[in-house]
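The complex appears here minus one protein chain, its other protein chains still in place.
Chains here go by letter, A, B, C and D, matching the order in which they are written, and residues are numbered from 1 within each.
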């Protein structure tokens, strides 16, 4: 199947390549840049898509938390390989440990009535500490830095990477498309969702584990900073602008894509690291959104014209 | 003044040295272990002390967020030095940038009505991205790795480090001792605190900036993982056990000190990195606290004996 | 080539271009290419450690547009591994030059020999051993010959000459270590110097055995260093130029050690070194050798003309 | 089949039960008013009936199924006490919130024009049409409460479970709401209502349950007025200003 997907990647590349030739855009003529743009655009859709549901459950920092547990995951994989002489892929152990961590975050929140951020902090600390300790007691075996398993970079996305990301992308888009209503309900009002017959726990856990998959998978391809930031920053910006939830979701994707395109172009021009520049552009867009939101709230106030009782007849 | 404080450190060391000799405890005979224990005990008091107020304002992950901005701070310092040929200490720029970031977290929360975790995520992302970009566009100028400015380690605490930490410790203890009631009120009910004449914004900002000072100062001495975890894990454990807020605060300090002592000892025995082991011990204690809390809640239920109306006469 | 309209470097009078991922091999490569049309460029900016660095798109572009990419073999520089994948994926005609090809690596703890030796990891820092470095020069030479056959004779001449210099280095090291009474060296650095230890039969004691997490000093690392210093009456130690100075300062404070002096595994270079056009051999002679003279007790820092570096910043 | 049926239902957040040994049957079409002093376990009882809490002993059945396993959400409309302000900053509009009442009917399918119409009607019923595009977070207390009532109405459920639904709703609207409730009940809906205003309950409900941990009275409103259950219930709890002392 991965072959078929590489086909998609190849098609995309020839499209952009043709584009580059037709309009003489230097940046687009390189294969690696074509792939960078592809995965950038994908993360610009799927991160806000899932991030919207995370942010409103106060899980904005879950990307960061899971990234730290992925560090533990790599260490666990290397440790197991060293001690038991097995050949577990550290990439795999990173994903598995992060998924377990995501589950733990949910379970701790469920069982101890704490705020989500406390369970994230506990899981993050545990993961990070576990990784550090494993590395320190097994010093000899871990020949090379753990980091190499952890962080990718937009400047070096391989075809295989891009294909993997497309799969993740399809998965996230499909899940949100199918379960959109359920996710909104569960996010907005857990109790009511429970009464409405939804298995709230199950949805929460599924979301968390999907997040683990996206965060760890994507950070290995394009770096943790980009993934973790894209989960939150465009969503926060969109919440300042949009009036409805659906509007916010769409706006967050638009803002994210804008950041990706502007960011990649600027990074190429200024020879800076693309992930970082995209995030800074996203933050700038966020600041703009806040200002626009504030301005609009005080001025052209379309909705509340119909608000006061007197104008009732004009409403709806 | 720092001399006087080094005197305190020296006195502590001779005390532990005498102790080591008297009871033949190998671990305590080394100067660096004596200092490790000293700063460990200090962080075991001051982190939960300030962490309690953070956790209940849903700022559990602020330690992690500020640590990432300290990264940006070091990069900014090095960048400025390289470009303008100045001699700004990267330690200083790290603290300053983290303090600004802490302020920003508060201001974003105030101005945009978002949850605290969203403002933390935005600040974290911005800081991290800024650091990465600065390093990447000025690669040549940043002569030495950023990391060396960022992270200390319990095994390499110098006398100067220990003295600095004692100052931080005194500052935090003094602030909490003086403003305990105000902090509790502001944390519990912002609106009521405002009406009661407290300058809520000011207290919140002060807490955030103190946190920046502690996180960045202490992480340069003993590592970020230990500091960030100690802000949250013992507090979460204590919340499971204690009945009152004051009780929770004291319990969190007790649990933290327990983790420090057991952790340092175990790390020494098993030849592992001390920060990580302390955190793992703290997490184990947390799990214990959750179990005890759950058990107690269901069984010996002293308070609720007087709860149901019938037993009213026995109450208070 | 998958690169649309890429000017792959052959145009005009400029010759083929080679880029290197690591300072030492950039230096070797430029020595070999000296006087030929082959241009050599270092990708990692001065001051940065070879691993733990992320390239931006311009670096990937440089690699793709270059005619050869000199790298240190798999799993040492993650970004280089990924760049190689990119080169392959883009069907770029960049020749990949693995300098480690055919070199036998030692196990990580070969010289430590204590009960900690677990796992089958190999130590990647082979270029610290001049003999093994010579082999990597051969690898580069063969690749460059393929790149520009017209310059074959010049390339081989350069390579032979440089191999001679490396032989000199080897002899100089040998002399230093032969002259020493002490067979142990304490370093406040990560475990990168075992090849010197094995070659010249001296025990290298890094503070941290772990190649990866050099930030994480354990309490026992400090006790071990302290014992070693006291047992062997060590007064000077080596400290890595591109790593945190904190452990060195700590050893200074805790033990009879009087000063630390610089050692470098050639992972990065300082700006001054670039300005003075120092290469591998210059650094070996001006940084590492005097330090080993001092820490082994052959010479005082004054005699070794190394005072400037006492407890360096 | 009874809508609600419990057998020796007992539950405590701690070791002391706050709901004890409740045996209760609610038939289809019944309008059950629940009264009792603060802390008497009314909200807890509703949560048990809805399967939001797991009983310590005994059992609760909803439409014949175990309450905790019941997942036929479209049959129930629920307005919780003092609705959460947690998700406050979520940019959900009043319209979207009310439309959620339709979700159990829709499942994984698409929302139809019919669903939208029903949500619109529910909004109109509670007099919130003019605020349909306002974020829920930007409503006054009473407006928010109305929104949740509208969501429960939009669900077109067979069973309406209301925990002090008119808290904070202004007096005139409260009266209108109870009119509506009476209409719905007449129309055949089963209603469970917690309400502190005993007068309203007695007037509207077909059955009254008075509790304080245990059931003190369960029967017709007329019998309830005659009984001593109310005095009993409140007598067992300390009064404001110790009026009972």
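To be clear about the criterion, a contact is a pair of C-beta atoms (placed from the backbone, for glycine too) under 8 Å apart; a residue touches a chain by one contact, two chains touch by 3 or more.
Owing to the predicted nature of the structure, the values given are computational and were not obtained by experimental measurement.
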item: Contact list for the unshown chain, restricted to visible chains; value: A, B, D
item: Among D:32, D:174, D:211 or D:229, the residue in touch with the chain that has been omitted; value: D:174
item: Of B:2, B:92 or B:178, the residue in touch with the unshown chain; value: B:178
item: Where the missing chain touches subunit A, by residue; value: 113-115, 297-301, 303-305, 307-310, 312
item: Absent-chain interface as seen on subunit D, which is shown; value: 13, 36-39, 43, 81-82, 84-86, 124-131, 138-143, 146, 164, 167-177, 179-180, 196-198, 234, 237-243
item: Touching residues on subunit B - with respect to the absent chain; value: 56-57, 178-179, 181-182, 184-185, 187-189, 191-192, 194-199, 239, 242-248, 303-304, 306-307, 311-312, 315-316
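Quick note on the criterion: only the chains that are shown with their structure count from here on.
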item: Chain whose Cα centroid lies nearest the overall Cα centroid; value: A
item: Selected pair, greater C-beta contact count between A-C and A-D; value: A-C
item: Centre-to-centre distance between subunit D and subunit C (centres being mean Cα positions), rounded to whole Å; value: 74
item: Subunit A-subunit B separation of Cα centroids, rounded to whole Å; value: 28
item: Subunit D: positions in contact with at least two other chains; value: 89
item: For subunit C, residues contacting two or more additional chains; value: 52, 54, 56, 216, 218
